[in-house]
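A single protein chain has been omitted from the complex, and every remaining protein chain is retained in its original position.
Chain lettering (A, B and C) follows the sequence in which the chains are written, and residue indices restart at 1 in each chain.
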């Protein structure tokens, strides 16, 4: 299982292929994309050691809450353009329901507590994206 | 958007890449896999004309219920082995919540009404997988 | 007149995937099912309960529109109609 904060892009096919196992019946992925909210590019910054610890904690929580077979989380940082991949969450499970629930849970938790920030660049300047949680 | 019942395998990366658009913020995919429930292989049969009509209806329903940007559904038929890809549902949306909800809705509806059947082959013989809905 | 019967999954194994059935004018859907069941005890057992009611898990379509079970007795078939017979679906 991969838990990573990286400048590199990811390969969803390869990741899905490597997570197949006899008891896996369904894989749910979330791919977050840099959306065009009138921006030219976006820069992501992480408190890497803390964020990795937090992602591992979230993975452990997901395994406790749902009967999952594997969890992968790759969060990109650095300068990204509109349409670039930003985040991959891939959850494999025996059945569909827990794969969906596990993937959605992980995404909500990432948005709550993982130490990553986004600065948007527009033609007029730049702004930090406000966090949703405190 | 692709709605298809086919013997061919699919490429999740390529599909995700082709669904990116400025307003797309998240893509949720479900990949169904042939699970090893003590089987050697599985054969899928479809009433193709009816199933395609039904898949298109489900796609339309999903667009009515959720603010989605794109929906792709590829259901494989024919003889498949444990670990083979069986189904791809890919939903793109502006935000995460509707992408998850749309994808899960489509999967539930497929299991309810789309005219596809599975026969499992084990070392001892074969059996039709009982349907969940009537 | 000729009615096309399409069958799927376990019904395909008994009925064949597609057959042309010669039926009298004015036959109902229930009449068609009885006609094919009368020819073969395996079909009869697949379609009917012991008390001759249609089994709960038999699903029917007429020209790709799903038929309500209550309407089986009253639907009158027309030349060229396509009747599909299948068990509950199990895709996904």
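Quick notes on this structure:
Convention: a residue touches a chain if its C-beta (ideal position, glycine included) is under 8 Å from a C-beta of that chain, and two chains touch if they have at least 3 such contacts.
Since this is a predicted model, take the numbers as computed values, not measurements.
Under the touch definition stated at the start, the shown chains contacted by the missing one in the entire complex are A.
For the chain left out of this panel, the touching residue among A:20, A:96 or A:118 is A:118. In the full complex, subunit A makes contact with the omitted chain through residues 32, 44-47, 49-51, 53, 75, 87, 107, 110-119, 128-134.
Just so it is clear, only the chains that are shown with their structure count from here on.
Chains that touch both subunit A and subunit C are the following: B. Nearest to the common centre of all protein CA atoms is the CA centroid of chain B. Taking each chain's centre as the mean of its C-alpha atoms, subunit A lies 50 Å from subunit C. Per-chain CA centroids place subunit A at a distance of 23 Å from subunit B. Work out the mean CA point of subunit B and of subunit C, and you get 28 Å between them.
Those residues of subunit A in touch with two or more other chains are numbered 96. Residue positions of subunit C with contacts to 2 or more other chains are 92.
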